[in-house]
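The following block contains the structure, expressed as C-alpha cells.
Every protein chain except one is present and positioned as in the full complex.
Chains: A and B, in written order; residue numbering restarts at 1 for each.
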Amino acid sequence: MAPNITRRTALLGSAGAILLAGLARSFAAEPTKLKMVIIMESSVDVGWCSTLLDSLNKIKSEIAPTIDLSWEYTDPLWNEDAENAMRLYAESGEYDIIWGHGRYSDQIKKLNAEFPDIMFVVAGSGNVPIGANQYWLYKRLHEPSYLLGMLAGRTTKSGVIGLVGTFAADDVNDQINAYLEGARFVRPDIQHRVSFIGSWSDNALAAEHANVQIASGADVVFMLTDNFKPCVEHNIMCFANISDQSKNAPTALASSAVINWEPDLRWLVDEWQKHKAGGQFSGNAEPKWFSMAEGGTDIAPYHEFDAKLPDAVKQEIAATRQKILSREFVVAVNTAEVK
Amino acid sequence: MVRPVVVEELLKVRNLTKRFGAVAANDGVSLDVRKGEVHCLFGENGAGKSTLSACLYGYYRADSGEIVFKGKTAELNSPADALRLGIGMVHQHFVLVSNFTVLENIIVGSSDVGVFLNKSEARRKVVALCQECGIDIDLDREIWQLSVGEQQWVEILKALYFGAELLILDEPTAVLTPQQSDQLFRIISGMRSRGLSIILISHKLREVMQSDRVTILRKGKVVATVETAGSTAESITALMVGHKVTKHVRDRSVMPAGEFLSLRNVCAKGDWSEDVLKDVSFDIAKHEVLGLAGVAGNGQKELFEVLMGVRAASSGGFSLDGEAIVAPTSREMLDRGVGFVPDDRFLEGLIPEFGTAENLVLGWQRAPEYRRGPFLDRRKLGLLARKKIEEFRVVTASADLPVERLSGGNAQRVILAREFLHARGLLLANQPTRGLDVAASEFVCEKILEKRAAGFAVLLASEELDDLMRLCDRIAVIFKGRIMGIVRPEETSLLDLGMMMAGDAKEPERTVQ
C-alpha cells in the first residue's frame, strides 16, 4: 500500500479515528508501525492457523489509517525450538508482538519478564495465566455448535447423531454439550455417539471413530478433526470445525463452526496502543474469548446444502442465530465431559 | 609306452607374491598342477599354504605374479571368478547355511537356479554326483543335523556341482575319522581318474604320500616340488621343517597313581533331546593320559561339555579329586583347575576379535592376578602375551592382532598356552593337534606329556591314532555315546581300535580299569 493513499484514507477516516488513542499524532504523522511474528503450532493450512491469517488480512486494511500492521509467521515449532525462536525474535528488537499461536505460556514464562516492552500472545487451552505482558486468547465454539446441533436434530433420520472429538478438554467439551443441547432442543429423543481420539490431529484415527459411529446408526456427524472421507463414502451429512471446509468435501459438509480473530486482534491492537501511549501491559488472567455476538465465532454458509436443506429448518436456525447475536438467547457454557 | 606322455598343465602359477603389511605370506611362489593330478601343498602352519590357495580361489588378489588356468591368464578378483573358470574350494571353516538342507546348500548360488529353484532337476544331478563319488548322504537333512565330516562332503559336492575342474581341499581330513579319511581318498582318486585336478593341503604325511606330487612351502617360499613316488615321508618332513623331528613317547617309568577324575554312568541329552551319552564310566588317575578314540560325532564333544559344566548330565555324575561335582558351571570347573582345549577353537575357545593377550586370560579376566583394582592389568597381560608368544611360537604381528587373523595352528597355540598356564590337575583336550603341522602337533604332544609328568590327569580325544598309541596310558573307545572298551595301547593294534570305533565291542576281556 503506497504511503500517499494511506495518508489520504487517514484524512477521510478521521472521524472514525477519534476513538483511537494518540489521535493528534496519527492525524499528522505516518501510521504507527506494528510488527508481529507468529509462532505457529501447526501448518498454515490447518484451520486454527489459516483463520488467523485471514483475520490479519481483514484487519490490516481496517486499521490501516492508524496502524501499519505487518506480520511474519514460522513453520510449526514446539517446545525448546519455540522458546529459542521466541528469544531470537525478542532479542532482535524488531517485533512488537510475539504471538505463540497455541500452547506457549511455558516458553513465554521464561521470556516475558526479560522483554517487558514486547506483547506476548498465546491462544487456546493448555496455557496458564501469567498476566503482565502475556495476553491469552481463547475460543469458545459453543454457540455455532448449538446451531449445528439444531441442524443435526432436524435432519437426522435415524435419530442418532455423532461427534468425533479430540480430547475431552475444556474448550472441546463446551462445544459438545452445546451441540447436543441444540439437537435435543429440536428433537428431545435424540441419541448421540461421542468419542475422543486422544489427539489434536490424528485424522486416520478420526476416520475410524467416524466409521464406528456411522455403523452404529449415526447419520449426522460433527468432525472436530479434518477428515471427511467417511462422510463422503457413507453419504452422511457432516460438519467441520474451526474453519469453513466445504471445499474439501462439498457433498458431505453442510456447514462448519468457524472462528474469526478480528475481535481478538482489535482488542490486542488496542491494548498495545495503550502500552505504546505509556500505559502498562495488563495481560488477562482469565482466558479471553469473544462471543458470536462480538464476532468471535459463527457458522459457515451452507454452500451446496443450501438447496438441499428445507427452508423451514434454515429459517429456524437463522432465527436462533439472530437471537444469539442480539443476546436474546444465551447458549450456556457447559464444560462437563460428555460420556 | 611308445609315445611320450603328454603332460597337460591345468594351472600354472608364476612368481606369485602376496604381502600383508611387511610380511610376505607368499614370496615368488611358482607351481604347476597337471590335469588329473593330486598335488599336495605341504608346510608348517604359516608357511603360506592357505594364502596361496586363497589367491588361487580369488579371495585375495596377489600383489604380483601370474596365474594361468587352462592356458589363459586368469583374472581372479573374487571367488565368483574362480568358480566360473572351474576352480572350486573346500575351506577349513565351512561356509554352509546351517538351517538349509543339504540339497539347498549345494545348489544355492548356482547360476542355473534362476528365480525359482528347480529342485528335482538339481536333485537328479546331485544324486548322480553322490553315486559317482560314493557319498552316502541324505539330501533333505539340514546342515546343523550333520556331523563335521558330513558337512565336508556337502562342501565337496557343492564344488563339483558348480563344475569345478580344479578342487582345492584345505586340510580336508583335519575333521575326519580315519575311516572317513580313507573314504575321502577313495573319492579323491575317483575324481582324479575322471580327470579332475586336486590341490590338497595337508599336514598328515600318510595323506601326503597318497598324492602324485608334493610342493613343499617354508616361510612363504617354495622349497621344492617332488614326485611322491620318489620320496619318503622322512625326506619330505625334513624338507618342510629343515631338520628332523623327534616323536615323543610317554615315560613308562612314571606310573599313574591316585584316582583324580571319576565318571559313573554319565548320560546326557544332545541339543535335540536325543541321547548322546549312555552310561559313560571311567577313571583317570594322576600321571595318566586317557585317550578317547572315536569317529567324530559319537559323543566326544558332549562328553567334554558335560565335564566342562556347559552341558548338564541327565543322570550319573562325576567326581574330581574325590569330591562329587553337582550341577557344575563352567566357572566352577575352571576354578577347580580344569584346563580345556575345545575341538572347535574359534567357536568355543577364542574371542576372534580379541588379540592374543586378551585371549590368554579368557575365563580368567576376573582373576585377581590379572587385575589392578577394578581394572585389567594391561601391562601384565602384555608381558604375559610376549612370553607365551615366544614359548608357544605363535606367529602373530603383535599381541593385540585379532586372533581371527591367525592361522588355525597359531590360534590353537594361543588356546594351548592359556590352558597349560591355568590348568591345575585336570586337562581336557579335544582334538588338540587337529590342523597342526608335524612340528606343532609334536609340540602339543610334548606339552601334554610334561603335564602328565607333573601329575596331571589328562583326557585326550584325538583322531590321530598313532599319537594316542604313544601318548596314552589307556585308550577308551567311544561309539554312539557308549564306551566300547578301555584298552592299553601296548596290548592293542590299530586294527582293534578301528574295529571298536566302528562299534565292535567283542573284546570285553581286554577292557582294563
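By definition in this document, a contact is a pair of C-beta atoms (placed from the backbone, for glycine too) under 8 Å apart; a residue touches a chain by one contact, two chains touch by 3 or more.
We adopt the following convention: contacts and distances are computed from a predicted model.
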item: Undisplayed chain, where the name is taken from the UniProt record, one of "ATP-binding cassette domain-containing protein", "PqqD family protein of HPr-rel-A system", "AIM24 family protein" or "ABC transporter permease"; value: "ABC transporter permease"
item: Of A:E62, A:D170 or A:E294, the one touching the omitted chain in the full complex; value: A:D170
item: Candidate in contact with the missing chain, chosen from B:G230, B:G322 or B:P374; value: B:P374
item: Option touching the unshown chain, where B:L347, B:L383, B:A453 or B:L494 are the choices; value: B:L347
item: Residue among B:A224, B:L362 or B:A502 touching the omitted chain; value: B:L362
item: Sites on subunit B contacted by the missing partner chain, in the whole complex; value: 20-21, 61, 63-66, 68, 73, 308, 310, 329-331, 333-335, 340, 342, 346-354, 358, 362-363, 365-366, 371, 374-376, 378, 397, 405
item: Residues belonging to subunit A that touch the chain removed from view; value: 74-81, 83-85, 87-89, 91, 103, 106, 114, 125-129, 138, 167-171, 198, 286-287
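What we mean here is this: only the chains that are shown with their structure count from here on.
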item: Inter-centroid spacing, subunit B versus subunit A (mean Cα positions, whole Å); value: 80
